[in-house]
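With one protein chain held back, the other chains of the complex are shown just where they sit.
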């Protein structure tokens, strides 16, 4: 009953999804809470002002939210942020995205002003309809004016805040405390810039300048979403603009930490009857570390896995549902037995250290702190073996510390070139040192630190291997473990270029026609036109003479047609061949292998090189 | 008071209020007032006020206009993204929204002047009307006719322009009606002291705050004369200054002790003057954390980048600063011997970092990337998407607009120190 299976799979996925969302929320809780606190504080100090806030009355409070380069994850954060803001602080929240304000110059400014105004005014219309009248009022008064100015927004805001009846008078509603009431009467207007880097700096500057003129009347607040580093603000805004802002920095959790928590809470638990084998895990983690740092993509990968998992069962029809449920139960109990506490703890430690293994180039401080963390994890464990491990670990740590002491003596060797580098801006110096470093690595003249690092890694490795038998050795593991790493890689980390080239270079693999079978590196004459043209172009230089190419092509094709090499017509270009050739060439151009040049009209330029 | 404002035709009480609000700008306010003359008299048709930021240009004019209740329209040119907005705001300020609604959909100057004339004849002015334009330098970006035309509105209205840029940079090619220039000089040290002392903390005595300002100016005056910036610095460091007093360790009069306490903090603040990256709260927190090496938020240049992005960046960096002919030598294992002496042209060696990065094509970037990365990397879609991401984050800038099939060229845009930072962290140097 595949339907049932499908449903089951869907349930499982939904379960994982809700769990991850809850987890993500939890992870962002800290930073979001502090942001909310910040907005609340800003709007309240505006009203009961002390000396410090009086001094800054003319500045726009701004939160710089550093989120890291994992852009795909940001949307979720901003979504929950604006929801939270709407719920607890202010109904007036607008988010701007650079690509919505695309283009250049003033048009963009108009756009961003307009959209801000529209978003703000719009939300309230949705919020409660009784206010619609007031919203319309400023619009109708100067109906002809096409441009929404901040002035209009200001009028709208003041009419809105004034129009709001005092809370105490309304029957049926709970009397809120004075402070909350105050805040509600003057809720701040929050504008979120989702991707600050992508905004046109000029427009941003003008926008801020305009806003700062109204800050006395309109309690504005900005939130800058920054992907790289806070210094972006400095690069984008000159002092004359940034002095209008009162910036506070919020740094989100680093994404590796984020991922660790996700893996910890989602995958290394016994809650889900779905496990990943080591290799699949490795693929996922390496995509994360090498490519995008995106937790969302990681979760997506997980989803792909689950769907594949389900598909596998459909195909194999190994187990029907009853058996499946039965086995699941047994596995659960099994898991309960084998995965006792300390293995779990070790598991966590391993996870921390997988990162180390992947990033063998980790700096010393980080490594030490990681090892220390391991030791801490192992602290409460009672079994003898574990204690033993802990002792060893501590020895290692001690060695590292000792190394620190030695390093002072070895400073000439290690640190001084680095210092030199920092001082000198000379590029060639830099490069030379780099080359030296490379060489030293190649010639295995490793520094004591590197040796020690390897030792540490090996130790951990063996420790883990000892205590954790691979799941493959357990019975029925394939029920819970998904292990096809190649498919995963294919799905998540596609290599479009390689596949195109493979298709063109070895058409047999795709067409499965025996006549196309050929030795390595050659293409049969009977291959499709585009393959022949491709093969021929590989032999050319940067500029390809079209006529020569055509000649060569025609010769090859004629050979395929079993023409007599000695006859007159052999290799002659007829109209049909000509047309086929033109089609092949334009297809190659479409695929991006060649392009027309202006230098020589009868030549095309080759765009790709090498085997990749 | 030394420089009291006096001028016939205005209420003395109001003038007194005005001069109280304009400390250290009495001379300028007086000059302005005497140029404006009595309300019924003619003022010079256009006035161009220039001076540094925070030298009180708009403050003086606005205070005069507001307190003396002169008919005026204050418009900031930043806000007027189109001339239509400017016209609308001026008419609105003088004649109310009925007049503003007379403007057609995309009004020309001609429409504006016509409506203005018509309205002005309906409600003839007994007083000179003033149009005040802030950030006048932006008028130059608008329609070329706008500024000369505004300056010729003389018969109708007086125009006040102010800007940080000198008038010479405004003059159109064929010239125009020259405005009267008025310079607002920067505040002297004594004046700054006087102004800054005005916003004293309510829980401390005026003398105490003024001594604080004195110390502050002693440190910062040499590098920073911007009132706004100084005020920010004052707000930033005051809590530190009065810390010993609040803790009961020193008295307000204990000047030497207080100086000893605050000096290192001010010295540190010198490093970040003008950067404005931090608010007071975080400033204090940072001071607590690392009293030793405080460098503002600019020290937070830590960027977490995925592994391959780092290498892409490094490759881009190498491609930008190395001449292409040296690639073979640097990135091919067996490149053969090249004579060192004529390997480098002389000018290449020194000025590369002074002249900035050179553009490079995508091919080269990828080629260097593959040779820099140790392991074999498949040219997957993710690598290309990372490149696009770097472009988006302004780490690398795309020099030419990428037509679909053209080889795009790039330039590294990150600052050198960031590149180095990436290098060091990824190689554990």
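The letters A and B name the chains in turn, as written, and every chain counts its residues from 1.
Keep in mind that, in the parts below, contacts are C-beta pairs under 8 Å (C-beta built on N, C-alpha and C of every residue); 3 or more make two chains touch, one makes a residue touch a chain.
Following the convention adopted for this analysis, contacts and distances are computed from a predicted model.
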item: Protein name (UniProt record) of the chain left out of view, among "Isocitrate dehydrogenase [NAD] subunit 2, mitochondrial", "Mediator of RNA polymerase II transcription subunit 20", "Origin recognition complex subunit 4" or "LSM complex subunit LSM3"; value: "Origin recognition complex subunit 4"
item: Touch criterion as defined above, residue of B:16, B:52 or B:214 at the omitted chain; value: B:52
item: Hidden partner chain, touching residue among A:234, A:258, A:535 or A:603; value: A:234
item: Positions on subunit B where the hidden chain makes contact; value: 6-9, 31, 34-35, 37-38, 40-45, 50-52, 55, 108-110, 113-114, 143, 145, 148-149, 152, 154-155, 164-169, 174-178, 180-183, 185-186, 188-189, 221-226, 271-275, 295, 298, 353-357, 397, 399, 411, 413, 415, 417
item: Residues in subunit A touching the chain absent from view; value: 231, 234-235, 238-240
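Keep in mind that, in the parts below, only the chains that are shown with their structure count from here on.
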item: For the subunit B and subunit A complex, residues of the former touching the latter; value: 53, 76, 78-79, 81-82, 84-85, 88-89, 97, 100-101, 103, 105, 135, 199, 201-203, 228-229, 231-232, 234-235, 238-239, 274-282, 297-298, 300-309, 318, 321-322, 330, 344, 349, 352-353, 363, 370, 378-383, 385-386, 389, 392-395, 404-407, 416, 418, 420, 423-429
item: Interfacial residue positions of subunit A with respect to subunit B in the complex; value: 51-52, 54-56, 66, 68-69, 71, 106, 109-110, 113, 141-142, 144-147, 149-151, 195, 197-198, 206, 209-210, 213, 227-235, 239-240, 242-243, 245-249, 251, 254-256, 287-293, 359, 361-364, 418, 421-422, 425-428, 431, 434-435, 437, 493-498, 589, 592, 595, 607, 609, 612
